[in-house]
Each structure stands twice: as C-alpha cells, then as structure tokens.
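Yeah, one chain of the complex is gone here, protein chain that is, but the others are all in their spots.
Entry: chain A
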Amino acid sequence: MHRIGVPVAAVLIFLLLWEWLVWFNGWPNYKMASPTDIGPAMWQYRWLFLEYGWDTLWRTVVGLALSVIVGTLLGMVMGFSKLMRDALYPLLVGFNAVPKATVVPVIALIFVGMHDTNTILIAFMISFFPIAVSISIGLSTLEPEYRDILRALGASRFTIFRKIALPKTLPEFFGALKVSVTLAFIGTNLMEIVEPHGKGLGHLFDSGKINADYPLMFAVLIALAALGILLFYVVVMLERIFAGWSERGT
C-alpha cells in the first residue's frame, strides 16, 4: 500500500504543480501544454498510441536484449583477461563517447529501409556500455579467495564462473541494466525521430510537430515516460527475483 501510494501521490502532486504552473503563467499550448490538454490528446489518438507504443517497446526490448548478450560477453572477456581489458577499454570508451545522433544517419544508410534493424541497432549501441563495464569490473575485482575455495577442489573455470563469479556480479549487472533500459529507450526514439519511417512513438511525436499539435507532442513524451517507468520496474522485479539477496534489510 505504502509502496504504491507514495509514488502515485508524488506523480499526482507533480501533475498538479505542472497544471498550476501553466495556468499561473498563462502559457499558451504551443509553449507548454498542461496535463488537462494532454489527456484528451491521448484519448483521441489512443489506438495510435497503443500501436506505436508497442513498436517502440518491442524494439527497445530487443535492443536491450542484444545489449545484455553482447555486453555480458564483452564484460566477461575484459573481466577475465587483463590483456583484453587493456586492449578493449579505450576502444569502448571512444565508441561510447561518439554522439549516437551522428551514428543514426550512417546506420540508416547502411541498412536502407530496414527500419526495425536500424532502430534496434541504435538502441543496442547506446545501451551496452554500462553492462560491459559493470560485468568486467565485477569479475576483475572478485577476491582471489572466492576463486580459490572452488579451484582448490579442482573445479573448472566454467564451474567457478557459474557458481561464484556470475551470481556475485548480478547486483552490479542489474544496477547497470537499470541505466541501460533508459538509454535503450533514448536510442529507439532517436532513430524514430531523426529518421522518420512511419512507426513508433517517435513517429507520432514527429507528426505532432509537423501538424503543430502541441498537446499530442507532450502526450507522446508522457507515454514515453510511462513506458520507461514500466520497463525500469520490470528490471527492478527481475532484480528482486535473481539478486534479492543483495538487498540489506533496512
């Protein structure tokens, strides 16, 4: 009750403040839409929101899944081998520093017309870095004694990874995944907005812009925020299930 009530109350207070701010300043719609304008806009386009929301959601999730796979593999390679860590770190940092907005047209050119692939790729590219780093740090900072208790019994490297390194890294992994979820969303929308191709919430945003339908644009932002929150809490739930042990009682 408490855990649901408090966030809901916070959101309500936020909406009220927003409404009041718009009313108080007398802002017109094109400057800042108020929650009471956004509600009707959302309702009017509810089927589009569902359809495009689903586009955005599944592409984000697939991009994120790619991030998890590739990020984990990279993290493992860097976590277990100092040589690979020294070799790959600068490359990864450099890659991560490149603004993804500049990559969007490049990707769009390489995979002309393959909109799903493009969008997923950007979502992936923007979100795998935190996962790779957290896994590699988690693995490379594993105290040697943890390894030794199993190694002394003749356990294989794989067994040690499965029984010790992997579970021990899970809390860091989920911490990174929470960051990556949000990043993947940004990636998906970046592609949908910069290279419009008639799909996703980004497209809806774009058409709102073209038609000067400001409440619609704000409604898209709200829908994106809601999806972001949804995915974030899915990760939190997974974390509870798989790494609940790392939560200290308060």
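Here is the rule we go by: contacts are C-beta pairs under 8 Å (C-beta built on N, C-alpha and C of every residue); 3 or more make two chains touch, one makes a residue touch a chain; residues count from 1.
The criterion applied here is as follows: contacts and distances are computed from a predicted model.
Asker: Given the choices "sn-glycerol-3-phosphate transport system permease protein UgpA", "Oxidoreductase", "NAD-dependent dihydropyrimidine dehydrogenase subunit PreA" or "ABC transporter ATP-binding protein", state the protein name listed in UniProt for the chain not shown.
Answerer: "ABC transporter ATP-binding protein"
Asker: Among the options A:Thr141, A:Thr159 or A:Asn211, which residue touches the chain absent from this view?
Answerer: The single option touching the absent chain is A:Thr159.
Asker: Of A:Trp54, A:Tyr146 or A:Phe232, which one is in contact with the hidden chain?
Answerer: Of all options in A:Trp54, A:Tyr146 or A:Phe232, contact with the hidden chain holds for A:Tyr146.
Asker: Even though one chain is hidden, which residues of chain A still touch it in the full complex?
Answerer: Residues touching the hidden chain, for chain A, are 143, 145-146, 148-155, 159, 163-164, 167-168, 170, 243, 245-246, 248.
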